[in-house]
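What you see is the complex with one protein chain gone and the rest in place.
Naming follows writing order (A, B and C), and every chain is counted from residue 1.
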Amino acid sequence: MKVGIVGATGYGGLELIRFLHNHKAVERIDLFTSSEEGVIFSSKFGHLVHIADTPLQKIDYGALEKFDVVFTSTPSGVTSELLPPLVGKGPKLIDLSGDFRLKDPASYEAWYGKKAAPLEVIQQSVYGLTEWNAEHVQQASLIANPGCYPTAVLLSLLPLLKEQLIDPSFLVIDAKSGISGAGNKPSQTTHFSEANESFSIYKTNTHQHIPEIEQAISMFAGVETTISFNTHLVPMSRGILSTSYAPVMPGVTEKRLVSCLQNTYEKHPFVRIVTDANSLGTNHVKGSNYCDILVKVDSRTNRATIVGVIDNLVKGAAGQAIQNMNVQFDLPQTTGLDVVPFFI
Amino acid sequence: MKVGIVGATGYGGLELIRFLHNHKAVERIDLFTSSEEGVIFSSKFGHLVHIADTPLQKIDYGALEKFDVVFTSTPSGVTSELLPPLVGKGPKLIDLSGDFRLKDPASYEAWYGKKAAPLEVIQQSVYGLTEWNAEHVQQASLIANPGCYPTAVLLSLLPLLKEQLIDPSFLVIDAKSGISGAGNKPSQTTHFSEANESFSIYKTNTHQHIPEIEQAISMFAGVETTISFNTHLVPMSRGILSTSYAPVMPGVTEKRLVSCLQNTYEKHPFVRIVTDANSLGTNHVKGSNYCDILVKVDSRTNRATIVGVIDNLVKGAAGQAIQNMNVQFDLPQTTGLDVVPFFI
Amino acid sequence: MKVGIVGATGYGGLELIRFLHNHKAVERIDLFTSSEEGVIFSSKFGHLVHIADTPLQKIDYGALEKFDVVFTSTPSGVTSELLPPLVGKGPKLIDLSGDFRLKDPASYEAWYGKKAAPLEVIQQSVYGLTEWNAEHVQQASLIANPGCYPTAVLLSLLPLLKEQLIDPSFLVIDAKSGISGAGNKPSQTTHFSEANESFSIYKTNTHQHIPEIEQAISMFAGVETTISFNTHLVPMSRGILSTSYAPVMPGVTEKRLVSCLQNTYEKHPFVRIVTDANSLGTNHVKGSNYCDILVKVDSRTNRATIVGVIDNLVKGAAGQAIQNMNVQFDLPQTTGLDVVPFFI
Partner (left out) sequence: MKVGIVGATGYGGLELIRFLHNHKAVERIDLFTSSEEGVIFSSKFGHLVHIADTPLQKIDYGALEKFDVVFTSTPSGVTSELLPPLVGKGPKLIDLSGDFRLKDPASYEAWYGKKAAPLEVIQQSVYGLTEWNAEHVQQASLIANPGCYPTAVLLSLLPLLKEQLIDPSFLVIDAKSGISGAGNKPSQTTHFSEANESFSIYKTNTHQHIPEIEQAISMFAGVETTISFNTHLVPMSRGILSTSYAPVMPGVTEKRLVSCLQNTYEKHPFVRIVTDANSLGTNHVKGSNYCDILVKVDSRTNRATIVGVIDNLVKGAAGQAIQNMNVQFDLPQTTGLDVVPFFI
């Protein structure tokens, strides 16, 4: 399998390289960028010396068409223009940006503040939440790989919403992310001395992943809801943990919620249902494609606390993208992704 | 003023020393401990060489009675026995533990799993949330200094609850703390290699600060409510940020919520109402007695997001304790506490 | 290949599991411990759910004899007693502790303060610095896997010392390590709130890796020398960087030093000679078995600055142990170790 990566210099791109390097079906990886043509990749990223000593290539449709898969890991607003001419041309397209996730172009333009991709292309794209959409993923020409927050939130909430075990009318989702989620471009917010040893909230009530989550809840659980959703910056590099709160439906027990999750994900290798909160934390999934989920019912309030934990760069980006690729090429989902979390 | 500190070797004790060293009304600080009698304090804590080169003393009622103020900063279950004989005997008693905060001994025993202090002593104690209880604090013999989480939560929510601007029937409080909140005793959870670079939830729905928060909401806002409350561990040393969610009452605007907070705290030097979320973060209060508060209304859900930020060891412990001491001795509240936050 | 790990609960043990899980020649891993017999391993280490759901086993010679390889990753003073009866009995023994590294029992007892292993067993053991001792490693029954600091120091200095390009008579080695090097047992020194945001020196001039380094310099470079060696604690989890200083021999240029390193390691997949200091840092080797080396000559002093960088838990422990196993079983050295460094 020949793979092209557009936007290789971003953290999503680097993680793609990290996993594809050990993917037995991948024989060649080419790296593309909008600038720095000809630069030897490992001269920019010392950790890749001996691993990716190839030159960055100019983005070129002729070249891209020849790959089996093209991953695009670019800022929003890039692939909406770049990818449409490639759809259906040969390579499977897996887009890690937000450009094809929202089915409603108006919604995209409102939340992202950028021009949406052409409607017909958006309609062809398939939302790549692998555990919930593998059938469509397999057939898709263009996959909209889910956002990092939505992945943690949806995997933990969808089963309970779909089986109507929790009440969608008061759903509060409080999410926290490591700083790599902000990408590789330096800014005051991500400047070490100011980000280190500080915890903060950002984009209060206005994060662009809100419509993505609501759309997927509608799509996969058949429930229309308006969520409270906030995001926080944790002084660490990797990891997302989302804590969600929802009233439990009458008569539903904690045990029932746990079984619902266990049954849903029984055959899914990357989702683990955790029952001991002490075994839950972002370090338990670090570097891996796992999503760990915990649910507890607070008997005082009769509300459920549902926690989803992922590595934002893996299950929340590159790992899930490769999982989707595996589905498309009829490989076991774990191919190239069967790694042990880092822990320390 | 002569000050005694019992439990000087804990982080609360160390912070008391840090601030009292620069408190102009304090002429002498004596340090007490249940063990290590005679040990020179600075031989245990190198940062205090030249500052606290005095020996630790054995806890002794005769000695303690002679102080103007005695701060106790001990694990729960200690002062419930230690302090009752001292109440009304001379020194003002300011207890940083949870032993006198809950008015209902049964509740204390249920949440703390320890024997409660004698009821009559509990009844005499005054809850030291300075901004809301200064009048009683001034007269108190025994102050129950608030918990770290309750301080951030209550200061941010009480004005809005008291004026019935938000709906107490669905109040979700998602709190995050730096690891110093776990105290100075090593454990697997606080072992650097396992706590570092990980974000986790703990004591899901069962933190002992829950009844303290509910009791204070009842006491100061006149509202009975059952809260959803969870706590998380952030890989940093200091700081608490609480994110609360509640429906806004009909017709109430964000502007109204902001004015309510501004009016409430207008004359309170340690509470700052922040309107730009970019200026909010635990580093903005680090090392200081400030509590920063932000409120935003999410027009999609008509719910308010209310954020409270403190340094858990200062406003959440030693700083507020000294603030209470200042009130008791008719000193300006800022005496010894007028320091600039660390930021970096 | 059947593998046993004694001391599986330590960080060395956990890293062995992380790599052996993806080692194609390993069909089975059994975990042994001196306590906690019967405990399901993943119930202690949540990150290993679905990966190591097997019970810890009691250490038993009968059982251990049946493995192809037994790794021991225990505190010093354990394997000196545990392993001698197993030597030559069947399994290849790879000891990650310091118990068999020093050829002189008196030296071991002086630096470690413990009883040395029997002399005849020490003499049979082979020092497993793979790049320098593969031939002996291949034949060995018992491998003394090198210490973390010695690995970084020796790989970077041996070529230059052996070819007499630098002067061994004034060799200063200033080493820095992440905190995982201190192991998994909580202590005040490794308590998050006290280790975080602090840099410190420890075991000044008395680290037990000093005689190991001097012995290996003698063994592999044929040079007797007495080194200055100090170790520091860096507030991060993983990584070692050693900065060494030595006078350059007359007429020797920086170019010559670089070629010496490049030539020495030309065919060694895990050593990378770095010429741009900006590409050097512990994050460039994190999670991998690489050792990155930089050498610069200071023309003002005519001294060389030689920097070695490794992940202390991988090349400095579990990774090198598996590399040695690969050599013993005639597998390519990279088997199971060909992973991309984490970087972020």
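To be clear about the criterion, a residue touches a chain if its C-beta (ideal position, glycine included) is under 8 Å from a C-beta of that chain, and two chains touch if they have at least 3 such contacts.
All figures in this text were calculated on a predicted structure; none of them were measured in a lab.
Asker: Write down which of A:Thr190, A:Asn302 or A:Thr334 is the residue touching the left-out chain.
Answerer: Of the candidates A:Thr190, A:Asn302 or A:Thr334, A:Thr190 is in touch with the missing chain.
Asker: Can you tell me which of C:Thr54, C:Ser76, C:Asn184 or C:Thr243 touches the chain that was removed from the display?
Answerer: In the complete complex, the chain left out is touched by residue C:Thr243.
Asker: Of A:Val6, A:Leu64, A:Met236 or A:Met325, which sits in contact with the chain we cannot see?
Answerer: Once the missing chain is taken into account, the touching residue is A:Met236.
Asker: Looking beyond the chains shown, say which of C:His47, C:Lys176 or C:Arg272 touches the absent one.
Answerer: Among C:His47, C:Lys176 or C:Arg272, only C:Lys176 touches the chain that is not shown.
Asker: Tell me, which residues in subunit B touch the chain that this view leaves out?
Answerer: 11, 14, 17-18, 21-22, 43, 45-51, 180, 197, 237-238, 269, 272, 274, 276, 278-281, 283-288, 292, 313, 338-344
Asker: Which residue numbers on subunit C touch the omitted chain?
Answerer: Against the missing chain, subunit C presents residues 170, 172, 174, 176, 178, 189, 193-194, 196-205, 210, 226-228, 230, 232, 234-239, 241, 243, 245, 277-278, 280-284, 286, 294, 296, 298, 300-301, 303, 305, 307, 343-344.
Asker: Spell out, residue by residue, where the missing chain touches subunit A.
Answerer: Residues 11, 178-180, 182, 184-188, 190-197, 235-237 of subunit A touch the chain that is not shown.
We take it that only the chains that are shown with their structure count from here on.
Asker: Between subunit C and subunit B, is it the same set of residue numbers doing the touching on each side, over half shared, or a different set?
Answerer: Over half of the interface numbering overlaps between copies: same.
Asker: If you average the CA atoms of subunit A and of subunit C, how far apart do the two points sit, in angstrom?
Answerer: From the centre of subunit A to the centre of subunit C is 36 Å.
Asker: Give, as an integer number of Å, the spacing between the C-alpha centres of subunit C and subunit B.
Answerer: 46
Asker: Counting only residues that touch at least 2 other chains, which ones in subunit A make the list?
Answerer: In subunit A, residues 197, 237-238, 278, 280-281, 283-284, 286, 343-344 touch at least two other chains, as defined above.
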